[in-house]
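A single protein chain has been removed from this complex, and every other one stays in its place.
Labels run A and B following the written order; every chain starts at residue 1.
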Amino acid sequence: MTQIQSRDVPVIELRHVDKHYGDLHVLKDISLSVGKGEVVVIIGPSGSGKSTLCRTVNRLETIDSGEILIEGVPLPQDGRQLAALRSRIGMVFQSFNLFSHMTVLDNMILAPTGVLKLNRKAAKDEAMALLDRVGVADQAHKLPAQLSGGQQQRAAIARALAMHPRAMLFDEPTSALDPEMIGEVLNVMTELAADGMTMLIVTHEMNFARRVASRVIFMDGGSIVEENTPEAFFTQPRSQRALDFLQSIRN
Amino acid sequence: MSAPTIRDRLYEAPGPRTRRRVALFTVLALIGLGFLLFIIIRQFARQGQLEARYWDFFLKWSTWRYLGQGLLSTLKAALTAAVIAIALGFILMRGKLRQNPVPRWIATAVIEFTRGVPTLLLIYFFFLVLPRMGLNLGAFWRITLPCAISASGIIAEAFRAGVNAVPKGQAEAALSLGLSNTRTFYQVVFPQALRFVIPSLISELVIVLKDTTFAYVVSYADLMQHAKVLITSHDALVSVYLVVAVIYILINYALNRMSDRIAQGNRRPTVQRQGGAA
Partner (left out) sequence: MSLSALLSEYGDLYLRALLNTWRLTALCFAGAFAIGVAITVLRVCPVKPLRVFGDFFVQVFRNIPGAALLILLVYALPRLRVLLSYEMCVIVASVLIPSAFCSEHLMSGMNTISPGEIEAARALGLTFTQLIGRIVIPQALRSTVLPMTSLVVGTMLTTALGSQVPLRPNQLELTGAVNYINSRAVGGILAFAISAALYVATALVIGWVGGRIDRKVRILR
């Protein structure tokens, strides 16, 4: 069912995307599609281009050639159309990036009131419900710097959810966290996946990937080396490079 | 260009529409600024300020030699004032960092005084009051001393910020090795603080240099005074004052650039040292 839908109109689709940083070829002929309700996890060694790939989807990184389609429509290049598109794609960053001069609650309602033009009351009510869902409702009136990393990241996820995104991008959401806080963030993401959110996740958390992913994409040197089901990827990867990578993290 | 600044971060890579708009505004801005320049030059021309007699003496070596002499006097006064200000600032900083409340309080009072009072008021004090009290200083000291006092408070604060920027562990390590307080300060803390302080000392020199332009109050023959003589002898006010203003701006600009360079150079090695050799 999911498969058929995804073949019809993928939420995110990349076609032959290339990108260079000067002489460095960071994305090589990337084609990828994420269907509705799919959870696609990208893994790979650092410098493999997986973060860059994730950031091209809402044009935080530009591409040199190829095409990016969101729900079948080409990614706008500037202006209000680009802003409008971004408002429909949630993004969670490695370093949380909550606005440091606003309380958590003000962080939550900034875009719903400013972009979606919700009234304050409605935005606030929904924000509190979302904060409650990720377990930080009691921190709503604090400033980001007063929260732990795990709490900040959960609030950042709630902030993205407040825009009712069609899909969520996660760019190494747990890499900046102390080990004891990684679990709480992954739990929120697991619940989100169970609720049917379309997600593109860059992560180093292999157990999480194995548990939650609908598909795993392995990148190395700017190319997609392997695309597989999580079970197959972690037990018998097809490519030698994936095998080497998995062995190197197990050691 | 080293680290990306806000100018780079504020904008993303432009799309085609943005590029077109930026190009359009660039053309409009060029036209607007060109028009502004045209208006100014036309005003100069209409009032006869572009006539050769107002400008041709700048082609003569003697003009520049004369201005150069004035500039030399200005620099002499500014450097002397800066050296005195640094000495005073150092003493004030030592006073403010003392445990004993009496010197601390006095230093704080002096710092607040120098930071709150305009240099001009101090210059008038040296010019009008001190002679009546029987203290007859020459014109040179009447301009350098008030400028020095005026800058000393800010310099004290710059020193203090530098000392505070040295990691606490440095002093603790020295004290735990059995060094005295004084030795710890002079041999461990202060030399490190100096690295942070030098850029702000250079910018202070700019402030002192600007303050010396009040030298006409005490009839010290600085660059401005020499300009005045040129104006009378060539009957050319606008051109001479403009040239002199440009000279001041260029010198101060160069000093500020130097200060920025040193500050930037300071940042990198410090970080590396903490990460590497620690």
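To be clear about the criterion, a contact is a pair of C-beta atoms (placed from the backbone, for glycine too) under 8 Å apart; a residue touches a chain by one contact, two chains touch by 3 or more.
In this text, all values refer to a predicted model and were calculated from it rather than measured experimentally.
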Quiz item: Out of B:Leu179, B:Ile198, B:Ala221 or B:Leu237, which touches the unshown chain?
Solution: B:Leu237
Practice problem: Touching the hidden chain in the full complex, which residues of chain A are there? Just list them. | Solution: 58, 60, 80, 83-91, 93, 95-101, 110-111, 114-115, 143-146, 156, 159-160, 163
Self-check item: Residue ranges of chain B at the interface with the undisplayed chain
Solution: 4-7, 9-12, 14, 18, 22, 25-26, 29-30, 33, 43-44, 46-47, 49, 112-113, 115-121, 124-125, 128-129, 132, 206, 209-211, 213-214, 216, 224, 237-238, 241-242, 244-245, 248-253, 256
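Note that only the chains that are shown with their structure count from here on.
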Quiz item: Which whole number of Å gives the spacing of the CA centres of chain A and chain B?
Solution: 50
Self-check item: Contacting residues of chain A [partner chain B, same complex]
Solution: 59-60, 62, 76-79, 82
Quiz item: Any idea which chain B residues touch chain A in the complex?
Solution: 12-18
